[in-house]
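Here's a structure for you.
A protein chain is absent from this complex, but the other protein chains hold their places.
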Amino acid sequence: MTSIAEPVRASIVTPFRIGVAGVILGALSFWIALPPLHTRNLVAPALLAAAAAVAGGYAAWQGEVRAGWGAIVIGGLGVGLAYLATRSSVDNLEIAFTWSSLIAAMFVFATPLIYGSLGGIFSERSGIVNIGIEGMMLMGAFWGIWGADKTGSWITGVLIGMAAGGLIALVHAFFSIHLRADQIISGTAIYFLSLGITGYAFVQLYGDKNIPAGVSEIPRLQLRFLDHIPPDAVGDFLYGAFGRLSLMIWIGFLCVVIAHVAIFKTPLGLRLRACGEHPRAADTVGISVYGTRYFAVVLSGVLAAAGGAFLSVGVVSSFTEGQTGGRGFIALAAVIAGNWRPFGSLFFACLFGFCYSLALQLGNTYRDSVAGLDVLAGMLPYVITLIIVAGVIGKSYPPAAVGRPYTKQ
Amino acid sequence: MSGAPTVLEMRGIVKQFPGVLANDDVSFDLARGEVHALLGENGAGKSTLMNILYGLYKPDAGAILVNGKEETFSSAKDAIERGLGMVHQHFMLIPVMTVAENIVLATEPTEAGVFLDYAEARRQVSELARQFGFGIDPDARIEDITVGQQQRVEILKALYRRADILILDEPTAVLTPQEATELFTILKNLQREGMSIIFITHKLNEVLEIADRITVLRRGRVIDTVPREGATEDSLARMMVGRDVLLRVDKPPASPGDVALEVADMHVHDDRGIEKIRGISLQVRTGEIVGIAGVDGNGQTELVEAITGLRKRTSGAIVVDGKQVSSHASPRAILESGVGHIPEDRHRYGLVLDFTLAENAALHDYRYAPDSRFGWLRPGVLARRTARLIKEFDVRGGNPQTKARSLSGGNQQKLVAAREVDRDPKVLIAAQPTRGLDVGAIEYLHRRLVEERDQGRAILLVSLELDEVLSLSDRILVIYEGEIVAEHTSGVTEEEIGIEMLGGRREEAVA
Partner (left out) sequence: MSEPGPPPVGSTAPPPPETGEPTTTAGRYQVMQKLGGVVPAVLTGILAFFMGGVVIAISGHNPIDAYRGILDGAGINWFWAHLGNTDVLDLSTFNFTQTLLRTTTFVFAGLAVAFAFRCGLFNIGGNGQYTMGVVVSVWVGAYWGNALPNGLHVVIGIVLGALAGALWAGIAGILKATVGAHEVITTIMLNWIAYYFASYCFGQGGPLQNTQPGREAAPISDDVLDTSHAIIPVFWGDEGFQALHYGFFLAIAALVVFWIVLNRTTLGYEVRAVGFNPDAAAYGGINVKKNYFLAMAISGMFAGLAAAIDIFGWKYRAGTLDIQATTVGYVGIAVALLGRSTAVGVGLAAFVFGALDYGTTRGLDPEVFDPTLAGNLSYMIQGMVVLFVGADILILYLWSLRRKRFASPRMAGRGV
C-alpha cells in the first residue's frame, strides 16, 4: 500500500539550504573583518549581512522558520561584530584572532566535552538520561590527578579516574534501572554526590595545600612535519593548530570514530539502539535490556571521567573544587544538538570549545580597554549553548524510549 | 487432528497480579499442525497466558511441556530457543529501523565477527520472505510501511528464528476483513508446512473460520475446549460471557432534526506534514448517531482532533450549531461552543489520573462559576456536582475525593462520559468510547449513547470496532485514506463495508 502523500520532490535548492547559506553569509560578514583579511570598512560586511538577511527572510517565508530567522539574526550579529572589529586596532585583532592558537585551544577545551558527550550518547542511546555527566567528569578530574600524584604515572592516574567515574555511574545505573527512579533526579543527585565526595576527599587528603607540582603530565603528540608543509603560512598554521596537541586529544578523536562505528555498524550497537528505541521489543528477542543499559551507563561514566581526568591531569595539572565548571552539562547539550551521533556532537563540542578559547583570548587581549571584559567573556560559551539548544532542539529526534524506566516482568 | 502428537501442553497455570487472578488453573494442549484458538473477552486472561508461555511472565504455579518435556522459560530467549514464536498485539518492532534490522536483531549475521553484515541480513530476509510467499522490502523502515505489512514482519521474525509453534495475539485487530482473509491464507500455508499455531482472539467469526479446536477462557478460567465441528457463534458467546449476549443493540429508530455539526471540505495535515484528511465533508443532525468506520490510520484520529481543536486544520470549515468555528479556535473555545468529546485515549486526554474525581469532573469548567469565582476554586460545589454524576452514571470505585487512578477502566470511562454529557453539548463526539472495557461497561455506554441520541444530541461515533459502528449508528460513513468513500443508512453487510474500508468499490455508491 502506498503512503498517503507524495513525498516532496527532492531538489538541490531547498528553503532550508538557503537558510543555512544565509547563516554562513552572516558568519562570513564578521569573519572578513578579522585576520587574515581584516577589512577595515563596513561595506563588504554590510553587503554580506544584507545577503544573509535576504536569504533568511526567504527561507522563513517558505516555512523554514528556524533556519530563516537564524540567518537574519546571524547576519545582524555579524555586521555588528564586524563594526566592533573595525574599532579595534589591527594589532589587537592579530593577537586576539591568532587562528592557529585559537584552534589549538579549541581542541583543548573541546576534548572534555568530546569525552563527555560520547558518554552521554552511549547512555541515552540505551535509554537512560544522564544528567550526571558533570559529576562523573568531576570524579575523573579529582581521582585522576590523585592517582597520577600517588602513582607517579599519568596513565594509571587517568585509569583510576576513569574507574571512579564508572563506579559512580554504577550508582546512577542502579537507581535508574533497577529502582526505576526518575533519571533526571538521579543524575542531579550524582552531581551533588560527586561535588561532595571530591571536595571532601580533596580537603581530607590534601588539606590546605594543593596538589603538589610536578605531577606526571600527559605527553603531547609532536607533529613536526606539519611545520614543513609549504607555503610557510599554511605550515605555521597547521603546526600551531595541530602540531602540539595532547595525546588524549588525539585519543578523543579516535574514540569518536570508534563510537560511530560501534553504534551504527556493529550488532552490539544495533542492540544498544534497540534498547533505547523500544526496550520491550529488544526484550522479546532475548536482548538483556538491563544488562545493556548498565553497560552503557557505566561506559558513559568511564568516558566522562576520562574527559575530567584530561582536564586536571592534562591541562592544568591541579585540582580545584568544582573544577569542571558546567562542562558536563554543555556536553549534554552537544549530545542533543548533535542528534545523538558521535560526529554531530564532535562538531558542537568543537563549537563550544571554540567559544571558550575565543572568550579567553578576547578577555586577555582587550582586558585593558573594557574593564572586566575577561569575566564577561566567560559568559560566551554558555550563551552560545543556550542559543544553540533553543534553536536546534525542535528538530531533535531522541531515542524513542529515553528517560522512561523499563519494567521487566 | 486426532492422532497428531502434542507439541505443547500448559498444565494448571496460575498467575496472580495485585488484586486480580489472571489465570486460575488453566490447562490446554496444542497438537502438531493444528490451529488452536484461545477465545475470550478482554481481561479473560488469554494474553497473560501467552506471555507466560513466551517467558515474559513467570507463573505462580503450573507446568509447561514442549514435546512432552517440561520446560521453564525465564525469558523470551528461552522460548525462542524451544521453537516458540510470538506475534504480539502491540508489535515489537522498532519504528526507526529497517525491516531487515528488526528481523535479524539479536541474531545478526556478522562480518569478521565484529561488524554487522547488513548485506547478508538483507539477503537472508529476502530469501525467507520468498520462501513463504510474503512480499516485503527489507530496507523499508517500519514506520513507513503499512500495519498489515508490519504484521508480516513480525511473523517473519518468528520464522527467521526457526519457530515451529507460532502464537498470534489478536492479529486481526489491526486488519480489514480482506487483510484478515489474506492472513488466514498465510496461516493455512504455514499449517501445511507443519507449523502449529495458537490464535488468540475475541472475535467469534474468525474462530469459526480458522480454528481446528477452540478453548474458551472466562475470568481466568478455562470453560471448555471444543472442536470446531458443532460450535456456533451463540454457543461460543454463551461460554465466553456466561449469559446470552445482545450482539446487536436494540434501538428505536432515529428521528433526526437540524444539522448540529457540519464539516465542509476539510483538509488536515499530521505532524510530519502528510495530508491525513483530504477534503472531508459530513453532517450530523440532532437526534442521530453517525458512525465512522475505518481501519486505524486512515485519518480518524486527525478528523476528531481537527473537530475538537486539538489539531489545526489546514483548510475547510466547521460549523457547530450554526456558528462557524475558526481554524485557530482553541480546544477550550470549541468545547464552549457546544461540543462534547469522549476522547479515544482516556488516560491521555480524558482524565488527569492523579486528580480526584471531583477535580476531573471540573476539567472543562473549573474556570467558570459556580466552580470558581475570581480565580478561587469552590471545592464544595465540585464535590456536590461530582456526587450527583457518580450516582447518575453508576460510577463505581470511589467518592468525589478518590483519585481517578484507583478506578477501573470502565468506571473511568463512565466518569468521562458523565462529565461530557453533563455539560449538555449539542454535539457529542465519541472516539473509541468502549476500548478496553468489559462487556458490562460496554453495554451501559452503548445504551447511554442511544439515550442521549433520543434526548436530541447529535452524536459522532468513531470506532475501530466495526460491530460497534454497525450496531449503534443510524448512518455510517466509511473513511479511507482521509476521504469519505461511502455512506450507508441501512442494509449493508460487514463484507461490503470491509471492502470499502480497504478502498475498493469506490465508484458504486450504495444507498
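Residue numbering begins at 1 within each chain, and the chains themselves are lettered A and B in the order written.
In the analysis below, contacts are C-beta pairs under 8 Å (C-beta built on N, C-alpha and C of every residue); 3 or more make two chains touch, one makes a residue touch a chain.
Here the structure is a predicted model, which means the values were calculated and not measured.
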Sole residue of B:186, B:226, B:264 or B:363 that reaches the chain not shown, by the stated touch rule: B:363
Contact residue for the chain not shown (choose from B:278, B:403 or B:447): B:403
Residue of A:61, A:192 or A:225 in touch with the missing chain, whole complex considered: A:192
Option touching the unshown chain, where B:7, B:22, B:100 or B:445 are the choices: B:22
Full-complex contact with the absent chain, from B:188, B:332 or B:391: B:332
Sole contact to the chain not displayed, among B:142, B:277, B:390 or B:445: B:142
Hidden partner chain, residues of subunit B it touches: 16-22, 42-43, 45, 48, 89-91, 93-95, 142-143, 147, 150-151, 170, 173-175, 219-220, 296-297, 301, 308, 310, 330-332, 335, 341, 343-355, 359, 362-364, 366-367, 372, 375-377, 379, 396-397, 403, 405, 408-411, 435-436, 438, 440-441, 464
Contacts of subunit A with the absent chain, listed as residue ranges: 131, 171, 175, 179-182, 184-186, 188-197, 199-200, 203-204, 278-281, 325-326, 329-330, 332-333, 336, 371-372, 375-376, 378-379, 382-383, 385-386, 389-391, 393-394, 400-401, 404-405, 407
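The rule we apply is simple: only the chains that are shown with their structure count from here on.
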Chain centre separation (subunit A, subunit B; CA means) in Å: 45
Subunit A - residues contacting subunit B, complex: 1, 3-5, 261, 265-267, 269-271, 273-274, 277-278, 280-287, 397, 400, 409
Touching residues on subunit B, where the partner in the complex is subunit A: 51, 54, 56-58, 75-77, 80, 86, 88, 91-97, 101-102, 105-108, 110, 114-116, 144, 146, 148-149, 157, 273-276, 481-482
